[in-house]
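Structure incoming, see below.
The complex appears here minus one protein chain, its other protein chains still in place.
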Amino acid sequence: MSEENSPPRRFTGHLLFVLDLTGTFVFAIEGALAAMRGDLDFFGLMVLAFITALGGGIIRDLLIGAVPPASLQDWRYGAIALAGGAAVFFFHRLLLVVPTQLIMLLDAGGLALFAVAGAGKALSFKMHPFIAVLMGGITGVGGGTVRDVLLMQVPTVLRADVYATAALAGAAVMVVGMRLNRSPQAMAVLGALVCFTLRVVSVWLHWNLPKVMGQ
Amino acid sequence: MSEENSPPRRFTGHLLFVLDLTGTFVFAIEGALAAMRGDLDFFGLMVLAFITALGGGIIRDLLIGAVPPASLQDWRYGAIALAGGAAVFFFHRLLLVVPTQLIMLLDAGGLALFAVAGAGKALSFKMHPFIAVLMGGITGVGGGTVRDVLLMQVPTVLRADVYATAALAGAAVMVVGMRLNRSPQAMAVLGALVCFTLRVVSVWLHWNLPKVMGQ
Partner (left out) sequence: MSEENSPPRRFTGHLLFVLDLTGTFVFAIEGALAAMRGDLDFFGLMVLAFITALGGGIIRDLLIGAVPPASLQDWRYGAIALAGGAAVFFFHRLLLVVPTQLIMLLDAGGLALFAVAGAGKALSFKMHPFIAVLMGGITGVGGGTVRDVLLMQVPTVLRADVYATAALAGAAVMVVGMRLNRSPQAMAVLGALVCFTLRVVSVWLHWNLPKVMGQ
């Protein structure tokens, strides 16, 4: 991995790298489950696992000019994503035992990590703060959006509840904190907590964003 | 904004920059209206406004190697796009008063500006003239195409009447003129006029491109 592409990795450190791979694994499992519901074969399932897990980061990297994207330079990302897909293919019965609540919590965790890491990487590539927040959001929801398009569904994220909004909020905390010269580690933790909490609370309280009134 | 990315801005000058932002605003409004019809929430509406307005230019910049894309470097583009989305969200009743004919004229104007600016930028990045015309077309119709895909509709532009064709014609005028060493300003105006006129006349006369015969 080139020095140019590595700052976000360095600042997040070893613990966050492990958490990042955990998020990748969780997103891959969700992609593979969507593929199963869409009646795809083994190959389609692996593709959707890969794209759901890594698509958001790849789109962000293309947009900020970090090519080749980090997840195509470090084979461990792809390997973890495909491992998530394979886990669903071979052990999907076991997954039925995992409580939905736990999957939702893991997903919120992945979203939070991706949003914060994406915003941090965009800042380290000298993007405007406004754009860095956007890049945090794209990192969090991009993979799921491409997955939905490939399965011919209007992307859930355009339609449903507080999901992308939570990612943007977490990314905004990160970006504002960095502009105020706070510790990146502390702001990453705070941003991730904001995103995670917002997401989880919105699910429990059935929050939704308003639509255009009078429709 | 880097020098590398700025030539098209410089050659279009201040007036065209204002017109460019106007085109962005109009396209954002159209994206937000499509989101309203698709029953999306506030976030989805803002995303579609952003993508419809800026998607074509972003795709062009990725393809010609102008990364990060200009509209992600200058925050005013994103701000204008989101302002267009917000205008629809909060004042959509007022928009019902705006005559459809006026929206069509503004849209044709935006298309014309985007096509000419896109072709000019591609030329300034040393693309082959044939490709520069294509890039003009993509700048004009790319955003609407991504919007349609996200709303699960076959892109209008693949289906309907003289729209992309007008963009390509305007871009071609620009490219041919520049190859003949004519003044960029003059050729930009001429190209935009050709695109605008072709589009407006085709709507009024209900022109359509032929389909494969005997179908």
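A and B are the chain letters, set down in written order, and residue numbers restart from 1 in every chain.
In this section, a contact is a pair of C-beta atoms (placed from the backbone, for glycine too) under 8 Å apart; a residue touches a chain by one contact, two chains touch by 3 or more.
Quick caveat, the model's predicted, so the values are computed rather than measured.
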{"item": "Touching the absent chain when the full complex is considered, from B:Val67, B:Val175 or B:Leu198", "value": "B:Val67"}
{"item": "Contact partner of the left-out chain, one of A:Ala28, A:Ile58 or A:Ile80", "value": "A:Ile58"}
{"item": "Interface with the undisplayed chain - residues on chain A", "value": "35-36, 38-45, 47-48, 58, 62, 67-69, 72-73, 75, 78-79, 88-89, 92-93, 149-152"}
{"item": "Residue numbers in chain B that touch the chain omitted from display", "value": "62-65, 67, 125, 127-128, 130-131, 134, 145, 149, 152-155, 157-160, 164-165, 208-212, 214-215"}
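Rule of thumb we're sticking to: only the chains that are shown with their structure count from here on.
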{"item": "Interchain centroid distance [CA atoms averaged], chain A/chain B, Å", "value": "30"}
